[in-house]
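As you look at this complex, bear in mind that one protein chain is not there, while each of the others sits in place.
Chains: A and B, in written order; residue numbering restarts at 1 for each.
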Amino acid sequence: MSGYDQVPEAARPFLGPTPSGKPVPVKVLRKDRLDWKEKVALIEIFKGMGFTLREMFRPRFTIQFPEEPFPRHPSVKGRPVLAKNPDGSIRCVSCGLCEFVCPARAITIDPGETSDPIQREPRDFQIDMLRCILCGMCEEACPEEAILMSDELLMATDARPKALHHLEDLLVPVEKLQERIDYTKRMYRKWNRPQS
Amino acid sequence: MAKIKVNGREVEAPDGANLLLFLNDTLGLNIPHYCFHPALEKVGSCRMCQVEFVMRRKDPDGKESVRRVLGVSCRETVRDGLEVETHGEAARRARKEAMEFLLVNHPLDCPICDKAGECRLQDYAYQTGQLEGRTIEPRRKEEKLVDLGEVILLDRERCILCTRCVRFFKHFEGRAQLGVVERGDRSHIAAFYDQPLTGNYQGNLADICPVGALTLKKFRFKQRSWDLTPVPSICPLCSRGCNIFVDVARHGVVRRIRPRLEPEVNGYFICDQGRLEFDDLNMVEERLRFARVRREGRLVERPMEEALAEAARLVREAGEGLLALASPFLTVEEGEAFLALTEKAGFKGFWSPPPTGLGDRHLRTDDPCPNRRGLEKAGLQAVHKEALAAAIPSASLVFLAGERILRLLPPEVLSLCAVKHVILLERVLGGLEGAVQVALPGASWAEKSGTFVNADGRKQRISPALRPPGEAAPDGRILEEIRRLVLLQGSGKEEEK
Partner (left out) sequence: MTVLVVAALLKVALFIGLAFGVAAYATLAERKIAGWIQNRYGPNRVGPWGLLQPMADGIKLFFKEELLPTGANPFLFKLAPALVTGSALLAVAVIPLGDALTVAGKKIPLVVADMPVGILYLMAVSSLGVYGILLGGWSSNNKYSLLGGLRSAAQVVSYELTMVLAMATVLLFSGTMSTRGIALAQEGLWNVFRFPVGTVAFFLFWIASFAETNRLPFDLVECEPELVGGYHTEYSSMRFALFFLGEYVAMFVQASMLTTLFLGGHTLFGLERIFGNPVLNVLLGAAIFLAKTFFFLFVFIWVRWTLPRVRWDQLMALGWKVLLPLAMVTILAGGGGVIWGIY
């Protein structure tokens, strides 16, 4: 099957011949000459006025953005953040892959050691949001699902130092990021595992 | 020379050479190996360097029969008539299977492993292309943090039991300190009676370990290996002149020093002092960043030009009363510049510290001067304590030049200097603040280029890995500039201007 049946009926003439080879009769809906009613245009004017009048009482499309959150798909790449486990520990092990892969060199990690003898943990983790281009390569490089692109889009500040986000600004409970984690997992499964 | 056949092609190879080394270094075939190390005994335990040996034999009836045998190439020597297939189906499969076995219990530690980026296991795992394990059993749990003395940490989970470390002590020092204990799947590396490791060469374990099992305490979690830029240089801590890499991190910090292969000097190894004593290069706070000149009894920071002119004036006025003492850390070129500057001086030479007694039968020598032969060849005399102590009281001006000279001079000599007028070309002010008239900010050996001549008379080049802070500059440039100013002032051109 060519998927012909999945196309809505109205759009089928644009597909050309049917799979069976029979040509589809194309119905032209447009008239090339106007009749007198259309020439006078009065009826059309009143139809139009009626239409706009009706539209005035329809619900609004607008979302009042800063006050009213608008629904964001998990594919939105907002401010990169670091996931914090439910027990309060930081997922990041400061492996430096994001630092290395970052094309804008926005990330600077100061690695440190925790009491857990083998675990690394960032002592500080800086993302310079003036440099960050929200490409999401850090997220893709991260082996620990620690750095993730959140859906936070309001990143403007009035001072340069405020654009330098430190570890404490970046930590976000992992539950809030679960949707994004699931989404990236699904996508990576799609892209990175070509079935041989 | 022997004629051998590699992958069907006739090649000439030196008779008796190691086959794996020949295949990798001469032909560039890049055959993986873990347990093999050119400086150590060959045991062939990791099975990663397997190749296919083709054996041809003529039967008595004249018919030729061919037999193909898999075998490790690291234990084979080159001889006439040898025929190997390195990348045939069988060899590749054998290596891939060996790799899979090695990875069965290797933890997925790479993000927190200091070896990541320069790890052979990582490299070959990517080369073989099997990125997922087929095992469903849980991985072996082992102790992840075993303290092996002051220098090295052991992670038993990451260990692949190549026994390079065991053999290192056995063959380099002649006395084993590590061994494989237990049997079978419980075997692991341990120090005898859990004693801390001893000796001056423990740091090499981190280099020879092909995985991240043995790591340096000093380098632990400091920097990812891919963020380091290796700069080839020469270790200045003794007169051996070991070849090293200075690994510099992104922000101009030395993170690590490791050996650079030079068969005629140090081979594959360096001592622990050379490896670990580099904190001095990252000194920030104490460093002299700008020149200082004594004005109205106080040392104040002045522009470099002014300090150089002042130093030149003092040197010219002192004439014969100048006592010039260079540090043994000066390069050959700087020694020559120093000599040219102090040609009129009544007493000159370079300080020769007494033997340290740290020398051993491997690399470390007793002489702490990296460039004694070079400076002597340039024309400077080695000066010892007695001669110096006798000469200082009669001098009118003391010129101390070169890295670490204040640290190397004995306190009694320094106290003699403290009552004189002193020009100091150093990285720190040391204890002479009261006597210094002009302090010029010098550079360390990692901030300049030049030549060291080691104890065997071998000339070796050092190259700059860092940038000197502030207005500090390589010593040689400062010495030459002072000399130029001395000549200018002497010819009266300065007044004319």
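Just so it is clear, a residue touches a chain if its C-beta (ideal position, glycine included) is under 8 Å from a C-beta of that chain, and two chains touch if they have at least 3 such contacts.
As the structure is a computational prediction, the values presented were derived from the model and not from experiment.
Every shown chain that the unseen chain touches in the whole complex is listed here: A.
Interface note for the absent chain: among A:Ile45, A:Leu130 or A:Met187, the touching residue is A:Ile45. Take subunit A: the residues that touch the chain left off the picture are 45, 48-49, 51-53, 55-62, 64.
The definition used in the following text is that only the chains that are shown with their structure count from here on.
Averaged Cα coordinates give subunit A a centre that lies 50 Å from the centre of subunit B. Across the complex, subunit A meets subunit B through its residues 93-97, 99-100, 111-113, 117-120, 143-144.
Residue ranges on subunit B touching subunit A, taken from their complex, read 109-112, 116, 144-145, 155, 220-224, 226-227.
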